[in-house]
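Before I ask anything, let me first share the structure, which is written out below as structure tokens.
Apart from one protein chain that is not included, each protein chain of the complex appears where it belongs.
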Amino acid sequence: MKKFVNDPRQFVPEMLRGLALANPDTLRYVPEHNLIARADAPVKGKVSIVQGSGSGHEPAHVMAVGPGMLDAACPGDVFAAPPMDYVYETAKLMASDAGVLLLVNNYTGDRMAFDMGREMAEAEGIKVAVLLIDDDVAVKDSSFTVGRRGVAGNFFVIKAVSAAAERGASLEELVELGKRVNSVTRTMGLALTSCTPPAKGSPLFELADDEYELGVGIHGEPGRSREKMAGADVLVANLLDPIVSDLPFSSGDEVALMVNGLGGTPISELYLVYGIAHQRLADQGITVGKNYVNEYCTSLDMAGASITLVKLDSEIKELLDAPAEIALRVF
Amino acid sequence: MKKFVNDPRQFVPEMLRGLALANPDTLRYVPEHNLIARADAPVKGKVSIVQGSGSGHEPAHVMAVGPGMLDAACPGDVFAAPPMDYVYETAKLMASDAGVLLLVNNYTGDRMAFDMGREMAEAEGIKVAVLLIDDDVAVKDSSFTVGRRGVAGNFFVIKAVSAAAERGASLEELVELGKRVNSVTRTMGLALTSCTPPAKGSPLFELADDEYELGVGIHGEPGRSREKMAGADVLVANLLDPIVSDLPFSSGDEVALMVNGLGGTPISELYLVYGIAHQRLADQGITVGKNYVNEYCTSLDMAGASITLVKLDSEIKELLDAPAEIALRVF
Amino acid sequence: MKSTQADVDAAVRTIAQTVVDNEKAFSDLDAVAGDGDFGFSMARGFEKVLAGWDDFDRSDPGTFLTKVALVITSRIGGTSGPIWGTLFLRAGTTVKGSETVTGEQWVAALRAGVEGIKTRGGADLGDKTLLDALAPATDALEKALAEGADGPAAVRAFADEARRAADATSTMQARRGRASYSGERSIGSVDAGATAVAVLAEAVASR
Partner (left out) sequence: MKSTQADVDAAVRTIAQTVVDNEKAFSDLDAVAGDGDFGFSMARGFEKVLAGWDDFDRSDPGTFLTKVALVITSRIGGTSGPIWGTLFLRAGTTVKGSETVTGEQWVAALRAGVEGIKTRGGADLGDKTLLDALAPATDALEKALAEGADGPAAVRAFADEARRAADATSTMQARRGRASYSGERSIGSVDAGATAVAVLAEAVASR
């Protein structure tokens, strides 16, 4: 395994420690519950926005904490939802008079941990709501499945509800808003390589040199199909077209377009992908009103990318434009 | 090769096109000379700051263009200095009344291209200066070598001279300032894996599963030694200690500490590295006054990281603090 | 069959130690169609059980199991924390107050665990989860006891059926949990959680 890691069991705590040391004035770190929070949270009168999920998706979500974004994140171990106790403790620490909104990606483990954490917090009189995010079009949604997964598109839900929370929206309003953003957000990803969880020490799955996994999940879960490797134009088409036809997005729509790196793909390639996707949308009469090219929600060191589209309206666009500051930064 | 690439010969133009499409209002793209410039450059009365180098180091330098940072970048092909014509054309396009400062990483090809470009521009009456950056402690500097390489530390030279340029410093003052920042900046990197240039289609060098390359260059050049793989504490010590002893940095110093990912290493690991490095410096009485954890200067998809230290004084610190905005962004 | 607190103590210790010893094996099972963290998650929880071993309230087996459940849920993440926590919690609640636990009580405790897991995770038999080992193994335990088996023989019957049923999950398609995203590709490999039930039962039976 080629990684910067000491004891794999300490991978998450050591990462969080580094994050805390790098942001002493703006972040608060509670090692007992893997909690990373805004130094000034909970803010009186403002609903606290909390996201938890497994680790290994950084910058999601611990590096997305800051004014205008999350009040706190409580990650679990790599690819494992946090224990419900962490959720409960986080809800207690973040409890403001306006309440706590728990944003949860739609996975069995995460749902259970956050539902149980919410119950326990409510039993102590804290106002809590859970909002599920499920933007991944790769998964067929039916009553025989666990439903769509929450992936990189959760950035937009976080950004929008966090901006609205800063302006004093109520917990109920935020749940409505979050659902609305989630309902117009669609993502699909592909893996060029597997990823290597530190504790496993070897790649999670095998992918031949001339294959890629279309529709991969951010935990290396298989996607829709294995395909033969192809040029960037083909890869982008195979990601974008199922997204466009899913909502569907259509001519005249204005969208936010995100090209998200999965961890091992350099930003040069992400911008190359962006150019192709932007043009392909333009050819269909779909305008990119806002764009995002970077790593937002990774799968450890996996090479690959996901594309997210959000259908914009004036309210969503304005919330996405609102100022925010997080640990992930250049300067 | 597992990459988002169509024709490898079009890798750089297609990336630049994506970058331009993603930043239509703020960047200007001149395909003929691989030029990415601030839309409003040259700015009257302000020295234009230009950096060129090979591509494959993104976000350096095309994504570091913007107010408070570069006025323009003119990259060559992957790992190849730009043809001197590109430098010349860029100098002409960026010529302001205050002059043009060409920042050049100390490599044979880059020096030649920029020297020739400068000569040609000067012949047309443009005021031009070249400033060499050579922060890599891995290379022994002697008259029998080509001198130290310019690597991730060039970020600090760019940031400082760009901030000073915004405040109206003259070309001569900027050259002095840039030399001063360069003289207190030291970097060392290590590769956990090779990188794969798109046109080559296969890894540039071989590295065994239990080895890493200490002191690697950002073009995959060999470093000081091949070492047996070890835990993060050991890796960080092997990067940091030669840097500290080189300047040397010593107890009581305040530094900027950068942990720079080389392209294939996820940010989770970079923060883990940051925590170890921060602590190791603190143990020696060296205080981190500013920190940087992200990708700044990559080597395509290479897994690995470099550490940079800059000795801070009030002037440099203040220039690093000055506002800046570039294409690389989260929101 | 009558289990004293000492018997339950020994069984839980065997389970905890076996989980820790199988960290890598369990993770590798989960890597086939899941995300490879099952062994890691379980080991972190049960090593915490071992670390706090001497401090558990041992008033009676039910109380003991409940306390173990709390440690499990406080440290195991992912799907397994709530699932295994629920199993131990429901089992503990079912037998609470009894000094010793009879075979019939064990059957009831395990049934309560199965029902709790169904409610918690929304899975049913046939969805390719640990339920597909736990439920038939509990039936086998009940049958063995009804046929007059003594304690060790009854536990052995539980373990044998758990193993058979866990192996049989390889022909199933996952409909719950992370493996369900694999769709038809989940067919052909056994479920990690079901196999863990078999491994742990065999360890307890072989004591």
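Order of writing sets the labels: A, B and C. Residues in every chain begin at 1.
Everything below uses one rule, namely that a residue touches a chain if its C-beta (ideal position, glycine included) is under 8 Å from a C-beta of that chain, and two chains touch if they have at least 3 such contacts.
Quantities reported herein were computed from a predicted structural model and do not represent experimental measurements.
Trainee: Could you run through the displayed chains and say which ones the absent chain touches?
Mentor: When the full complex is considered, the omitted chain touches B.
Trainee: May I ask which residue of B:A39, B:M112 or B:V234 touches the chain that does not appear here?
Mentor: Checking each option in B:A39, B:M112 or B:V234, the one touching the absent chain turns out to be B:M112.
Trainee: Among B:A39, B:A129 or B:A199, which one is in touch with the chain left out?
Mentor: Among B:A39, B:A129 or B:A199, only B:A199 touches the chain that is not shown.
Trainee: Would you mind spotting which of B:V78, B:A164, B:M258 or B:I276 touches the chain that isn't drawn?
Mentor: Considering all chains, including the one not shown, the answer is B:V78.
Trainee: Extract the touching residues of chain B with respect to the undisplayed chain.
Mentor: These residues touch the chain not displayed: 9, 54, 76-86, 107-109, 112-113, 116, 139, 144-146, 149, 197, 199-200, 204-205, 217, 219-223.
We adopt the following convention: only the chains that are shown with their structure count from here on.
Trainee: Chain contact topology under the given definition, line, ring, star, complete or other?
Mentor: line
Trainee: Using mean C-alpha positions as chain centres, tell me how far chain A is from chain C in Å, no decimals.
Mentor: Chain A and chain C have C-alpha centres separated by 32 Å.
Trainee: Suppose each chain is reduced to the average of its Cα coordinates; what separation in Å results between chain A and chain B?
Mentor: 29
Trainee: Using Cα averages as centroids, what's the distance between chain B and chain C in whole Å?
Mentor: Centre-to-centre distance between chain B and chain C: 54 Å.
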